Structures are given as structure tokens and as C-alpha cells.
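These notes concern the structure reproduced below.
Omission of a single protein chain aside, the complex is shown with its protein chains in their original locations.
Every chain is named by a letter (A, B and C) in the order it is written, and numbering of its residues begins at 1.
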Amino acid sequence: MTNVEQSLLELENITKVFKIGGGLGLMGRRSIKALKDVSFAISGRNPIITTLVGESGSGKSTIAKLVMGLLEPTQGQILYKGRDVRLWLKNDRMTYRREVQMIFQDPYSVYNPFYRVERVLHLVVRNFGLASSSSEARNLVAESMEAMGLRPEDLLGRFPHQLSGGERQRLMLSRIFLMKPSLVVADEPVSMIDVSLRSIFLDNLLDLKKRLEMSCLYITHDLNIAHYVGDEMIVLCEGTIVETGEAESVVGDPLHPYTRLLVSSIPIPDPREKWKTSLGVEDITLKKFEAEQGCVFSNRCPHRMEICIRETPSLISLEADRQAACFLYGKEE
Amino acid sequence: MRPLVLYVTKRVIAYVLTIFLASTVCFFLFRLIPGNPIGAYISMLMAQQSYLPGAEEARKVILEYKRVFGLDGDLFTQYVNFLKEIILNQNLGPSFINFPKPAQVLIAQYLPWTIGLLGFSAVIAWVLGNILGALVGWKKDSNWGKPIFYLALGLSQIPFYFVAIVLILVFGYMLAVLPTRGAYAPWLVPDLSFEFITSLMLYALLPSLSFVLTSVAGWIISMRSMIITILGEDYLLFAEAKGLKRSRIFMRYALRNALLPQATGFAMSLGFIFSGSFVIENMFSYPGIGYLFGVAIGQLDYNTVQGILLISIFAVTTANLLMDLLYPLIDPRIRYQR
Amino acid sequence: MRAVDRMIEVEDLRVYYKSVLGDYKPVDGVSFTVNANEVFGLAGESGCGKSTFVEGILRLVKPPGYIKSGKVIFKDQDLLSLKDISDLRWKEISYIPQGSMNSLNPVLRIEEQMIDAVTSHVDIAETEAREMVLSNLKEVGLPIDVARMYPHELSGGMKQRVVIAAATLLKPSLVVADEPVTALDVVVQRSIIQSIAELRDKFGMTVIFVAHDLAAHAELVDRIAIMYAGKIMEIGSVHDVFLDPLHPYSKLLIAAVPSLKKKVVKGIPGLPPSPLNWPVGCRFHPRCPQAFAKCSEELPSFEEVETGRFVACYLCR
Partner (left out) sequence: MDFGGKLITSTLRSLARFARGFLTYMRLNTKTMVGSVAFFSLIALAALEPSINYILLSGHSPTEMGLFERTLLPSFEHPLGTDATGRDLLSLVLAGLRFSMIIAVISGSVATLVAVSVAFLAGYKGGIYDHILRSVTDTILVIPIYPIAAIAAAYVRRIDLFTMSMFLAVLTWPWAARTIRAQILTLKEMVYVDLAKISGLSDYGIMFREILPNLLPFIVVGFGNALMGSLFIETGLRLIGLGPTEIMTLGMLVNLLINWGFLSLGRYSPIVVTTFLLVLIFVSVNLLNIGLDEVFNPRLKKVTGL
């Protein structure tokens, strides 16, 4: 199946339902639909950063866990280079782990407190046989630290609690540098780091993308960062994709009402451009969208039409490979 | 109220399941013990009557006893009759000690003593322990707080019967001021006279004290750590920022949240009463079911022994069920699950 | 500039934490004045001492923390030397805590917790207090049936609004909000910022707004103070500080904030210093691109270089 146009990563109609509560499993199992029929793809041609943007609870972190095989989808499948992730993990687990990596959100809990920080790198060198001798392994580790602007003599031998959040996240980047994966899933990597240190991390990430020819699925709730880092952008609302397209155009001229609300709510660090209008009570509704049918944004949408409640809009492509799931744009064909 | 209905049904199912499992374990436990209690009993009978009936009569007698004690047929049919007997007519089979009185009647005579002695002291211990624990936790650095905590820390894990030994030693022998055996003065006839009641109290003092001291210490430790954890919670800081009176913060914010786990803890501790009664009542020869259990074991009266076990299992699981059902009333998070 | 009456004045406040390694000094000499009916922004990155400062002026510091020195003049009384300020709490000064997600008592209904605050300050009947609570919830844009709900039934944004409603129940003159928007989604964040602005515009209250997100400050505050390593680097009107920042740290911090307009964003190299031993001299000199000899020897004093603009840096004398 050598299809030139083969995508690096493809999600096909992914639905994920979580069961919560219920002790003996007999009764009282309430289920929450985290993802509803999500499909998107990351092209394999040249390395790009696709950003996945959405509010908390929109299911973006679930997608990260699904791609990494830490969770199983309830319906649908995820293809990496055309082959289902479950098959990858069953038959060539190590190759998949080598090629698809992840950066976690919380730098304070990603290190096992029992070990020194560099173990994170040595673990990878050992498991994937990146070095033939222990001295070579040590050089590799030191080199990967320097590549990310960290001084090995400051870090080697230290325990996680002796490092700052920023240092710990950049050490995670050194780990990626070591493994040279073709896809990295970054789940809100800078949300717990100070503003002043964020851009250093983001610049390192962009640099890795070029040096390693590496694509990245960047997950965040912060539109500024998504716009700063991302080439493509996918907007997620309560487990459904509502809009996709070039990062620049999605933010510059948002099509879907939800994206418009998100973009207009970003505080601008310039006192001259304060928000003019104020949000209605509709915009911050109290109830989550629970219905089976209908648009996920219908209970908060200012342009709500009768059809929006009855039917679920599908993702239709509009001009210049932009897509939106909204009846405002008329029923195509 | 749907989530509440679900919660209740789940608990009731778990309740029935646990009782069923526990009683099955008890049933098979007795059948598997090496040595045949009936055989031992019959040989004891023969020794007492000191006559040697011919093989025929002995066999008939044994068969008859087997039927009476529900030991005829293979293990499975025994199990079915065992369950039938208990569920239909609450009959635990005749006791050996004073045959033919059924075990449950015998146990019913001794049960009130245990409930009175240990049930009552468990409640006192819970109330006293939680109040003291809450105060010690709330006034963490006060000068009287620390010593109480360290005393409780030491006492909490010591088995209550050590305390019993010390109490017997000090009050029973050294000072010889308190009785250490029996439930009331032997020369008294049980009636509602003032004299009998005081003697009852006097005799019950040492056994219940040894139980209360250790469990109070246990409650102090757990309540104190509950209160201290809650002191670090944000809603405590917010209540303080609201300028509420210290007493109100203590009652409605700290205590209210701390009592929830302590309530479930109480139900769990009830199970301990039946274990505890066994040792305490035998040490003080206090006529509760623990004491009866000791006697029954001595005489290999295994229907009574099994009966006591089943009743204590029933009591403990029922207490746990009641506590689970009461829990939503005190913790809204269960009742109003969205 | 008409004689603006001062709401609260902080003089050289120091809040230290005892520890086995010595004293942590998160707030190490902070002074400024907040005028009536304004939203005063306190900005700074994590670890700069903002939240400890708030706990200091509200006297909510818990051991091993203690207030080393300083005065907090509020309505010509020093809050720190008063024996007990619980009668002032909530009637005059109210507080929106940082972890407002779990600032509500999980076992009490929302109205019970709010009525608590009212009845412990004003002796009125419960029914009347409930009326106050219900009308207050309406003002903050929450439906009435929230009153009968328990905290676990509300979303994060709604809990934050309930806390704001509680804070404005007795119409206090000063509201101190510590990071009220940090853990919220961008849409809910905007509605919270707007309802805080209403406190000033509709109810004439004074607000101290603490947040590390400079963009949120730009949308809301009138005057802003940039805090770093336990001290204030610069104070000024939001327009002056954003458009013409004086202190090098303010410049770098504002430049580091990404926004849709800026394509290039530059971070600040180096690491924030530890409150156990602050650097000698100006505490930003290890990371400051324009630092020179004097900066590392002597702490620059906090001067008013223009009317209403204060800065602690030798460059702007």
C-alpha cells in the first residue's frame, strides 16, 4: 500500500466513551462521550505542526492518549503510516514507540522522584539501543542536553525537585532530540511554565521540527500559542471538530461561530484595544451539551437556527482547504 | 432521585452477596476441620453414660444425631438444608451445651450482655474520641494538644487486652477496688433494683474501660489527621477570610467535613466488637456471646459456635449497610450526583 | 490631578517563611498606594511573591509564614497592628482566593455558605439575608436555582462567579482578587474579567487584581505594578507601562507575551532566583541585558520619576 499521498497520521471516525462511577460494575455506570466521530489527518509530505485547539473538557488530551496507545478508542481507528496503531503496538511496539513520541503537560509529575533526572534519557538510550557502550551513551545524553541549550554540568546527578519547570520541559525536548521521532504529540507543554520561559521552549520545538524533519500534533487551549507555533489548526468543541484550516486564516477570519467567540475572547496585551462588546449570559452557559443529535455549540450559539438543534452539521470544505461544521454555510450539494 | 436509587440498590446487592459469601465460608470451614465433632461428642456422651450399647444401637444413635445436627447426606445437600434452615425458620440447629435448646435461643440469652457492654462502649469511644480528636487537631500547637496526641498515638495500636491486663493488675489486685470477674455480684438476683444496677455498672467498668481506652485513642488519631488535612483546604481559608466566628468555622466547615469518613469508620469498627468480645469476655468471664463462644469451643458445641459466627457476620454487615444508607444524608455529594 | 482619596496604603511590607534552611523571603519590602474606585493590577511571574503579598495584607498568613515588618493603612488604621480584624473582613475588605475551584464548602448548599457571611456581620433575619444573596447572584449573572445547589454540581466558571458574588455580598469598599482567571477557559475568563470590571463601574468598589497573564491586566486594570523577586520593579498607569515600559524587566515581560499581532516573541534567558537568597543589588541584574556594575552592588531605590510613575532602576533616574 505504497500510496505517495499516504498521511503520516489519520484518525477515522474516532469516538471515545468514558464510564465513571459504579462499584461492582452492575449498576450506576454513567458514561461521558469525550470524543464524537472525530476524523482528521496529518499529511506525510513535509513536516508540519498541526495545532489542536479547544477549551478544557473538549477531548483534546484524550486524542493525545489515543494516538500514543495509552487509551483504546470505543469506535473508529487511528492509522499511523496507513496501519492501525493497535497493530503497530501488538507486532512492532518498539518501532512505533521509536517513531511516535509525546511531551506531557505537567513537568512536575513526569519525572519518577526516585531517580535522577538523566535516567529519563538513559532509559531511552538503553531501550532503543541508541549507544553501544555506556561511555557513548553518556556522550549522547550530554550532547542532547546541549542541543536544547541546557548545560549538562548543571543537570547531571540532580533530582527532579532540584530543577525548575522550564528546565524539566526542555529536558523532555532533549529526549525527543535523542530519539529523532517522525511525529511528536505535545499535550499543552508550556501551560505550566512562566511566560518568559515559554518562547525559549517553543523556539526549541520549532528548531527540532526543522532539524529532525519532525511533524508535531500540538495540543493547547491558548490560541496565541497555537497561532505562533502552528501551520495547520483544528478547533475542537465538546469532542467534535468544528473548524480546520491554515492557522493564519482560521485566527484571522474565523468561520465557525465558536471559533469567532474564542478568537474574540483572547485578551490582547494592549490597553488601547480593550473588548468593546460584553458577553451575554448565553455565551457562558451552565449546562454541557448532552443531546445525541444537533450541533454541539447550539446551546451557546448566537446564530442558532431550528436545524442546528435537530441535525448534527458535518464538516464541509469551503474555500482554500478550509472546513467548518455549521449550517450557516448552507447545505452543500 | 435516580442516582440515589441506584446507590441504594447497589449497596443492598453488595450486602446480600457479602452475607452469602461469609456464611458459605463459615459453613465449609466447619465441615473441613479435621476431626469429627459429632464423633467426639458421642464418645463424650458414651463416656458420661458409661455404658456400652451394642454396635447396632451406637450406629442408630449416631445416625439419629447426624440427622438432628444436619450432617446426613453429602456436603451439598447439607449445605442446602443449612441454608433452608436459616432462611426459612432462623434455626441454627440444636446446641450441645444444653441440648436440645436450639443454638439461636441460647445465643439470644447471651447477646444482650455483649451489646450492652461492648456496643455501648464502642459508641462512647467513638463520640469521645472524635470530640477530643477534633479539638486536638483544631488547636494543633496548644500545650495540652500535643501530650494527648502522643498518649493516643501510643495507646491506639496496643491490643485492648494488654490494657485489660494492666487494669486487672492495678484495680483488681493492687488496689483491689473493682471486681474482675462476672457481670454482677453473684449473691444478687437480677431485677431492676438500684442495688443490682450499680453492681452491674461496677462489674462492667473494667471490661468496657479496657475496650474504650484503646478505641478512643484510635478515633483521636484518625479525627486529628482528618481535621489537620481539612485545615489546609481552601474552603477553610475562604471561611476565615469571610470573617466568620472561629466556633462557626469549626462546627460547620471543619467538623462537618471531618465527620463523614469517621461515620463510615464507625460501621467498620462494629466488626471489631465481635472479635473483641471474644477475648474480653473470656478474660473477665463476662457472660456475653464471646464467653459463650469460649465455652462452646471447649465443649466442641459446633452449632452454637457456627451460630455465633453467623450472627456476628449478620450484625456487622447490617451495620455497614445502615451506615452506607445513612451516608447520603450527611454527604450531599452522593445524593446529588449530577 | 484632583485629590484622589487613598483606599489602602502598603508601607515596606515583608512576609517571610521560616524553614530549616533559613528564612524564605517571598515578600521583601513592598510599598504602594491604591486609590479609591480603581482596579489596581499586580503582575508578576510565579514565585515573585504576589499571592504571599495578598495573604500578608489580609492577615491570612499561616505558620511557618509570618509578617516580618511593614504597615497596611486602610481607612487610617494599620490592619497589621489591629488586635482582630474579623469584623472588618467581608464588610470592608473581601477576598477572591486563588483556588476558588475548591473554596466552597462541599457539604453546604451555596446559599447556606453565603448567608453565613451575612449573618455573622449584620444581625438581620435569615430570610432577609437570603433575599440579599439571591439578588446578589442575579447581579453576577447566575440563575437563582444555583442557590439550592451544592458546589460539586457547578462548573469551574460558575464556582468562580459564586465566589465573586459572595465577595460582593456586603458591598465592601475593597476587593482583593488573587489569580481569579488562571485556571479558566478563555471565554469564561473574559466573562470573569468583565464582571470584575463591573465591580468598579457599577458598584464603585476598589479592586486589587493579581494575575500573571499580562493580557488580562491590559483588558481590566487602571494602574499596574510589575513585581519580581519579592519587590516591585515598576508602577504606572496601564497605558504608560504597556506602551512605554521603563524597567528592563517590564520591557522583556511585555515583549514575551504572545499575541495574534506579534509574530516574533522573545523570552527572558536565565532562571528566576530563589527566595531563600535573593541576588545582591538589583534582583533582576543576573538576567538583565542592560545590567552594569552598580546594579549588582546596590539595590536601586524605588523612585517616583514622573507623577504617578515609580520605578526601581538606575537607568531611569
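Definition applied: a contact is a pair of C-beta atoms (placed from the backbone, for glycine too) under 8 Å apart; a residue touches a chain by one contact, two chains touch by 3 or more.
Every value quoted in this text rests on a predicted model; they were computed, and no experiment measured them.
Asks: Which chains here would be touched by the one that got left out?
Replies: Looking at the complete complex, the unshown chain comes into contact with A, B.
Asks: Can you say which of A:A34, A:V120, A:V242 or A:C326 touches the chain missing from this structure?
Replies: Reading the full complex, the residue touching the unseen chain is A:V120.
Asks: Which of B:V12, B:V123 or B:V166 sits in contact with the chain that's absent?
Replies: Candidates B:V12, B:V123 or B:V166; residue touching the omitted chain: B:V166.
Asks: In the full complex, which of B:L63, B:M251 or B:M268 touches the chain missing from this view?
Replies: Within the whole complex, the residue contacting the unshown chain is B:M268.
Asks: Which of these, A:I42, A:L66, A:V85 or A:M102, touches the one chain of the complex that we don't see?
Replies: Answering carefully, the residue with contact to the hidden chain is A:M102.
Asks: Among the options B:S95, B:S121 or B:S156, which residue touches the chain absent from this view?
Replies: Looking across B:S95, B:S121 or B:S156, the contact with the absent chain belongs to B:S156.
Asks: At which residues does chain B meet the chain that is not included here?
Replies: Counting only chain B, the missing chain is touched by 14, 17-18, 21-22, 25-26, 29-30, 33-35, 37, 153-154, 156-159, 161-162, 165-166, 168-169, 172-174, 221, 225, 228-229, 231-232, 268, 271, 274-276, 278-279, 282-283, 293-294, 297-298, 300, 305, 308-309, 312-313, 316-317, 320.
Asks: Which chain A residues touch the hidden chain?
Replies: Touch set of chain A with respect to the missing chain: 24-25, 68, 70, 93-94, 97-98, 101-102, 104, 106, 109-115, 120, 123-124, 127-128.
Note that in this section only the chains that are shown with their structure count from here on.
Asks: Based on C-beta pairs in contact, work out which chain pair has the most and send it over.
Replies: A-C
Asks: Please work out the Cα centroid separation of chain B and chain C, and write it as a whole number of Å.
Replies: 55
Asks: How big is the gap, in whole Å, between where the Cα atoms of chain A centre and where those of chain C centre?
Replies: From the centre of chain A to the centre of chain C is 32 Å.
Asks: Pull out every residue in chain C that's touching 2 or more other chains.
Replies: none
Asks: Help me check something: in the complex, which residues belonging to chain B touch chain C?
Replies: Going by the criterion above, the answer is residues 141, 233-235, 237-245, 248, 252-253, 256-257, 260, 330-333, 336, 338.
Asks: Could you list, by residue number, the parts of chain A that touch chain C in their complex?
Replies: These residues of chain A touch chain C: 55-56, 164, 166-167, 194-200, 202-203, 221-225, 227-228, 251, 261-263, 265-272, 274-275, 278-279, 281, 283-284, 286, 288.
Asks: Chain B touches which residues of chain C in the complex?
Replies: 58, 60, 63, 85-91, 94-95, 97, 99-109, 116-117, 120-121, 149-150, 152-153, 163, 166
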